[in-house]
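Every protein chain except one is present and positioned as in the full complex.
So, chain A:
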Amino acid sequence: MMAAPVSLLLEFGGGAELLFDGIKKHHVTLPIQTEPWDVRHLLTWIRENLLKERPELFIQGESVRPGILVLINDSDWELMGELDYTLQNQDNVVFISTLHGDYVLPGRGKWVPLCASYTFVQENAPQYNGSGTAGEESSPLAQTFDRVLLSCKEALFIP
């Protein structure tokens, strides 16, 4: 049996909308497919059809990146079965990012108040500068930071 088409209201907030051309609300209709649509399928569909840039800031593995909150019909998706929730017609799915400083996209109208200097620096900006808050020069510690994180992740079995 074929599942009926599913119409959804997708909303992006907390900065996540910047990955979707700055548009917060998207009315979408998912195509007919043999299996019912669950959130797992929806994320794949979003990645292929809606995401404009840097999908790694939104998707991690088959789920959303940790730090992005998901609400289905105004309820925490953790109560709804997360990826396994079967989407119903007219569902409302909200994605709110709580992550900081990741969504600065080069060359965006909204982001270029200092035009010339800003655009220039953005394009050549280093991955990170090791001077987040405390004001030290980029230290050897800053350079090994990634490696430390990686080994922590391995030690804690985080994929």
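Throughout what follows, a residue touches a chain if its C-beta (ideal position, glycine included) is under 8 Å from a C-beta of that chain, and two chains touch if they have at least 3 such contacts; residues count from 1.
Operating definition for what follows: contacts and distances are computed from a predicted model.
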Of the listed "Ragulator complex protein LAMTOR1", "2370_t:CDS:1", "Cytoplasmic tRNA 2-thiolation protein 1" or "Transcription elongation factor SPT4 homolog 2", the name UniProt assigns to the chain that isn't shown is "Cytoplasmic tRNA 2-thiolation protein 1"
Chain A positions in touch with the non-displayed chain are 13-15, 65-67, 69, 71, 74-76, 78-80, 94, 96, 98-104, 110-111, 113-114, 117-118, 120-122, 124-137, 139, 141-142, 145-146, 148-149, 152-153, 156, 158
